[in-house]
Structure formats: C-alpha cells, structure tokens
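Complex shown without one protein chain; remaining protein chains in place.
Moving on to chain A:
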Amino acid sequence: MQRKKTTRTRATRKTAARRAPFATAALLGLGLLATGGAYTGIDAAISTPTAHAATIDDASKVAEGKALFNANCATCHGMDAVGTENGPSLIGVGAASVDFQVGTGRMPMQSQSPQAPKKPVQFTDEQIDQMAAYVASLAPGPAIPDEQYLQADGDAAHGAELFRINCAMCHNVAAAGGALTQGKFAPELQTVEPVHLYEAMITGPQNMPVFNDANLTPQDKADIITAIRWQTEVSDGVAGYGLGSIGPVSEGLFVWVFGIGGAIAMAIWITSRPS
C-alpha cells in the first residue's frame, strides 16, 4: 500500500512535469493577449479624443501646443518663443518650420553643434501638429504645404534644371549631399519626404537659404520634388550601383581598390610557380 502510494505520487509529479511546458506557453499567450488588448484599449482611448479635438477646436490645439512648447522648446527658444542666447526667436517662422524641424527629428537638438542632424522623431504627429499650430498662431509664417504639390507628378525636366541651378552646388547633382564649412553639411535628399523637401525650401532651415514662392513658385517646387523622386526612384534602376553618387571620388576609390587589386591578384597568380 505504502509502496503503491509512492508510485502514484511519482506518477502524478511526472504528469505535472510533462504538462508544464504547455502551461507556460498558455500562460505566456494569455499574458501577451491581455497586455496587447490593454494597449489597444489605451491607444484608442488616447487617440480618439485628440482626433476629435483637432476637428472641433483649433484654440485647444494651440493651447496644447503652447504647453508642449513650454515643456520642450522654451529652454532654448524662450517662453513665448521670443528666443534666447541659445536659440533663435520663432516668431514668424511658421507651421512649416516646426513641421520640418520636429518632424525630421532635428529638434529638439541633442547638443549644440554646427548643425542639427536628422535623428529619430521625438513627438507624435498630433503633438507636432499642436506645436506647429501654436507657433503659427504667434505670427504669420510659411504654412505646411498643400498636398497637391507633394505628389511628385510635375515636370521632372524643368525641376531638374531648377535643381541644378539652385540646389546642386550644395546638395550634389544626384542629391547625395555635400560638405559645407566648419562641420556643417548639406544633407542628402534622396530619402527625404516630399513634404519636408518643400518645407525646407520655404523656411530655409539652418544655413540653407530661403526659396520663397516669389523665387520658385509652388509649381517650381513641385517640379523639383518630382525631379528628385524621379532621379532616385525611377532612374536609380538605370545604371549599376551608384557608389553613393558622390562622383569621381567614390568611383576612383572603387577602381583603385577592386580594379587594380584584382589586376594585381591576377598577375601574382599568373607568375607564381605552380606547386
């Protein structure tokens, strides 16, 4: 009897041990389901009222933007965006400027350096929208461009000519970017969103000059965007590898390393003594 009981206990334990992996998986699944569900719920709870508010009340958007601004931007740009020693005044820079600087992650700037680099975006689209609305409410400035100019369906040939005359000297003829003075640089434009291309032209971020609508009309800007898109997306498949599109430097390096290197390897093989 005693002996039998021991056997049974061992058997029970054995069964429990065998069941354990399934139990763990089930528990994990349950946990994930619960967490995911909760997140979806919270997400919905957060986004619905915001989207709702955006449609009904512009003033509350500005107020939200002001709060965000004072918490995140005022250290450098001053309360009421009037500027300090560490950052310029934002009166009159417009919504386009905020959308470009914050939307590409350039602002908030991580450190004082010659140029604000592009980095992961730190705010949601709603928050960027709110801050843009706040800055735009301070004084009139360039607005976020109209969708119709961002479709990249303009005249690519005309855009390419304008790009060559106005942009290529800094951004490289293939829009691959280039160096400026003292650590500043003109970034590559091949992967930049059309809306940010447009906003950069009208606001002149960092050291880039401004190309206002009297200089390049909105249609000219749409053509330039078309040319950049066409050049990087359509014609990218025409030739071989672009080697970074930075011209004779990268191509020359490739030939020196791989072309001449291959020729040397061949010469060594041909003249070596066979074993």
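Just so we're on the same page, a contact is a pair of C-beta atoms (placed from the backbone, for glycine too) under 8 Å apart; a residue touches a chain by one contact, two chains touch by 3 or more; residues count from 1.
The definition used in the following text is that contacts and distances are computed from a predicted model.
**Q** Report the protein name recorded by UniProt for the chain absent from the figure; options are "Cupredoxin domain-containing protein", "DNA modification/repair radical SAM protein", "YCII-related domain-containing protein" or "Cytochrome bc1 complex Rieske iron-sulfur subunit".
**A** The correct option from "Cupredoxin domain-containing protein", "DNA modification/repair radical SAM protein", "YCII-related domain-containing protein" or "Cytochrome bc1 complex Rieske iron-sulfur subunit" is "Cytochrome bc1 complex Rieske iron-sulfur subunit", the UniProt name of the unshown chain.
**Q** With respect to the chain omitted from the figure, which of A:59, A:139, A:169 or A:264 is a touching residue?
**A** Per the contact definition at the top, the residue touching the missing chain is A:169.
**Q** One chain is left out of this view; which of A:121, A:208 or A:243 touches it in the full complex?
**A** Of the listed residues, the one touching the omitted chain is A:208.
**Q** With the missing chain put back, one of A:83, A:105, A:178 or A:218 would touch it. Which one?
**A** Of the listed residues, the one touching the omitted chain is A:178.
**Q** Could you please point out the chain A residues that touch the chain left off the display?
**A** Considering the whole complex, chain A reaches the absent chain at 161-162, 165-166, 169-170, 178, 180-181, 184, 186, 204, 206-212, 214-215, 234-235, 237-240, 269-270, 273-275.
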